[in-house]
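Just dropping this structure here.
The complex is shown incomplete by one protein chain, all other protein chains being positioned as in the whole.
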Amino acid sequence: MKLKKAAAILLSAVMAAATFGGCGNTGAGSADSTKVTSDSSDNGKIKEFTAFLAVPGNEINDDNEVQQKITELIGAKVKEVWLTGQTAEEAVGTMIAGGEYPDFIDGSDGMAQLYDAGALVALDDYIDDYPNIKSFYTEEQWESLRQEDGHIYWMQQFGNIYEKDMSTLPMEAFWIQTRVLEWDNYPEIKTLDQYFDLITRYNEANPTMEDGTANIPYTILCDDWRYFCLENPGMFLAGYPNDGSCIVDTETLTVVDYNTNSSTKEYFRKLNEEFKNGIVDPESFTQIYDEYIAKLSSGRVLGMVDQYWNFGYTVIDSIKTQGLDKQGCSYVPLPITLDENVQSQWYTAGGSINVASGLAITTSCKDVEGALQFLNDLLSPEVMTLRSWGIEGVDYLVDEDGVFSRTDEMRANAADTAYKASHLCTYSYFPNWVGMSHDGINAAGPGDQPGEFFDGLPVDTQKCLEAYGCYTYLELLGITEIPGPWYPMWSFSNSFTTSTTGGTAWVKVAEVKHEYLPKVVMAQDFDSAWDEYMGVYEDCSPQDFLAELQTELDRRIQLAAE
Amino acid sequence: MKQKELKVRPKKNKTSIPDKLFTVCNTIFMLVFVVITLYPVLNTLAISFNNGTDALRGGIYLWPRQWTLQNYKTVLQKNNLITGAYVTVGRTVIGTVFSLVTNALLAFIVSRKRFLFKAQLSLFWVITMYVNGGLIPVFMLYKNLNLTNTFWVYVIPGMISAFNMLVIRTYMYGIPDSLEESAQLDGAGYMTIFIKIISPLCKPVYATVALFSAVGHWNSWFDAMLYNRMSNQYTTLQYELMKLLSSVTNQGASAETMKNAVSAVTPTSVRAAATIITMLPIVCLYPFLQRYFVAGLTIGGVKE
Partner (left out) sequence: MAVTTKKAKTKEPKTKITWKEIKRQKVLLFWSAVFVVYGFIFYYLPLGGWVMAFQKYKPKDGFLHSAFVGLSNFTQLFSDKSFLRVVRNTLAMGAINLVLTFVTAIAFAILLNEIKSKAGKKTVQTISYLPHFLSWIIVTGILHDALSGSGIINEILMKLNILDQPLNFFAYPKYFWWIVGFANVWKETGWNAIIYLSAITAIDPCLYEASAIDGAGRWARIKHITLPGIKSTIMILLLMNIGNVLNAGFEVQYLLGNGLIQSVSQTIDIYVLKWGISQSDYSLGTAAGIFKSVVSIILIVIVNQIAKRTGDESLF
């Protein structure tokens, strides 16, 4: 009978826990999320904020050294939580439904939802009190961040240039291995035809790497959302910059669909031709991202289209460590268009901000002024140097002229996951200047520091750049000015949802392109395959999203005129 | 007693050749199966011991190309891993106990021949397997029950699982009624029958359900993310490890969002190390449960 009693008690305990267990914890549990001390009497108490950033990222450790230094300087810190295993919309939607938010939030694709839900604190009245925040943007830029209800809610963290644009890394480009250029004595490659011609000739002469594995002349990545490698070069090849979803004709100020225009068709025709010649990798359309990176890292791929951030950090490193850079396997970009007379606009100068999202303070924040003070302090020169460069002597060295540089070991550390978590704290999704550092001598971050950048390049890239008389990739690729106040249109098209006909058309078109573009490249008869694709494309009513883009274009132009 | 040693031999010889053939084929099949099943695990193990940059190239199969322990160091130095481990162990133990007790009792009730509402109660629970309110309604329910931002959100909501309950019920069906009846004749109530008579015979199925429940708790991270996202103290081991793996696949993201998140790419090798670390404890748990999967426990002592 004792056992029976014990069991009954156990079961009752279980059931009781079910009913009461949750209730008792209201206070204890939720208090953990916002440990903000009262602002009136600081005296040495560290303020702790929480931030949710709806993008992937790496958490830093609680005992992160640079973070501790920053905290000592400004008396506040923030715990950043990143997006995992969900889409931004879903994560944000659940938060809104629950009504509880962390102190700071960047909703990324879900920003509009937060605004609609009234979860954000209006910043306009506070801005004047915080000098670093106020000077972060020009009047014009602040105006562009104003929402429909007249208030400003968030600060876009990226693309804000101080003094001079020091960028060294391109976005999207046609890339080619340095050994191919070297083999032909570093020729001028200006057109698509010249590009493929060079690759074909090189491949005929040198079909394998030094160790005998076959080269892959040209590969394409079209895995999931990374399929820009396949679908948008037509836009650049026609000589237009990256508006993402369309071309903007600067003379008529109208939106033009690059999916149907002749330059895109020519681009795909060329790909089709090269596919038949065996130049285009037949696995292009089924490979996944990991396989693509593996191919690039093995040094076998002679050329491809891609955005630097998609492969550059991992692949270039891998090539260097394997010593393949001595064989000339690193990549440089080429400013290609379809026609010699058309100027390419592969890289547009910075300075335009993506107003669709940014860092905001939520209504759950109990200490808005403290939060703003925190943002303000993060923008002070000393803290910015800590964020971008690290600790002097440990992460970078200063010479007698005040120029920063790094040793190889420091560079290796900066790339190491464990070191970054325990030692470096960039607060990357909090507002930060790029371009020049406030000390007037160095660049804001090591990636943009000219000498540093060049020294960190693989040997063959250095040789190649020198042969063309350049110091950085961008000098090779060319930097063009921002075409107009509407740029970039992708900041608008990224916020499309199916609640508008344009948004629905947009999703349908993407689906069609995923299926038909590979078919078009692999087709036996290009013209009939293209016509078939066009037929299905038209069925998706693309004019709907073009119309929406046009409306937005006009709106932006008008806003700038005021 | 010598009598037991008298074995009946004659008929055995007739079946020995097909029997041997079967054994040979079975053994070959098992070997092939083991190789195919073991390969992905060994592959992951090899990658976990391989240098991250080198692993990018692919081409690692059963043995690391550039041996390193760095990946494990990277994983183990992750913030909050210890807290996460404590919470996970806690929820696995508590959750499994809660789960087993409730599912077993419910299965017992539903399997009693004379229970008045067994069809209705079964139906009630079967339906729960196929209907789901959706992410947001469930979130709001837990919030209103004050379960969010606590430890209890891990062990209370998922306690009763129709699937586990039905598995136990099926097993209990196999226990002869005579046991229950003779116990009732001796004056035992239902609880006594459950605890003293039925449960000891259910060890194999209890072990199975305990295993399922334990593994479920051990591996879960989605609930930690949804209900305890910003909390340091209630994070789980898997959630912390999952954070390490972020950015590997991102559904429906846009290129412009991803380009700013670039420094977040975690090498494949770290991913592999995290996987191995998670797997290890469960693999060690299994041998403890295996002794319950022993034949003959059930029908011991039935005199018919």
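Letters A and B mark the chains as written, and numbering starts fresh at 1 in each.
One rule holds in what follows: a residue touches a chain if its C-beta (ideal position, glycine included) is under 8 Å from a C-beta of that chain, and two chains touch if they have at least 3 such contacts.
No experiment lies behind these values; they were computed from the predicted model shown.
Q: Where the complex has a chain not shown, which of B:L76, B:V97 or B:I160 is the residue touching it?
A: B:I160
Q: Write the list of chain A residues that the hidden chain touches.
A: So the residues of chain A touching the unseen chain are 11, 15, 18, 87, 89-90, 93-94, 96-97, 109-110, 112-113, 116-118, 222-223, 227, 282-283, 285-288, 290-291, 497-499, 503, 507, 511, 513-515, 517-519.
Q: Kindly note down the residues of chain B that lie in touch with the hidden chain.
A: Those residues of chain B that touch the unshown chain are 8, 11-12, 14-15, 18-19, 22-23, 26-27, 29-30, 33-34, 36-41, 43-44, 58, 102, 105-106, 109-110, 112-117, 119-134, 136-138, 140-141, 145, 157, 159-160, 163, 166-167, 170-171, 173-174, 176-177, 189-191, 204-205, 207-208, 211, 215, 219, 245, 248-249, 251-252, 271-272, 275, 278-279, 282-283, 286-287, 290, 293-299, 302, 304.
The rule we apply is simple: only the chains that are shown with their structure count from here on.
Q: Distance between chain A and chain B based on Cα centroids, please, to the nearest Å.
A: Those two chain centres are 39 Å apart.
Q: Show me the residue ranges of chain A that touch chain B in the complex, using the header's touch definition.
A: Against chain B, the touching part of chain A is residues 1, 3-4, 7-8, 10-11, 14, 17-18, 21-23, 25-26, 28-30, 32-33, 50, 52, 55-62, 79, 81-88, 90, 93-94, 97-98, 100, 102, 108-109, 157-158, 171, 224-226, 228, 244, 290-291, 293-294, 297-298, 307, 309-310, 313-315, 317-318, 321-322, 354, 417-418, 420-422, 426, 428-429, 490-491, 494.
Q: Over in the complex, which chain B residues touch chain A? Could you list them?
A: 52-54, 56-59, 70, 73-74, 77-80, 98, 101-102, 105, 135-136, 139-140, 143, 145-153, 156, 159, 189, 191-192, 194-196, 221-222, 225-226, 229-234, 239, 242-247, 250-268, 270
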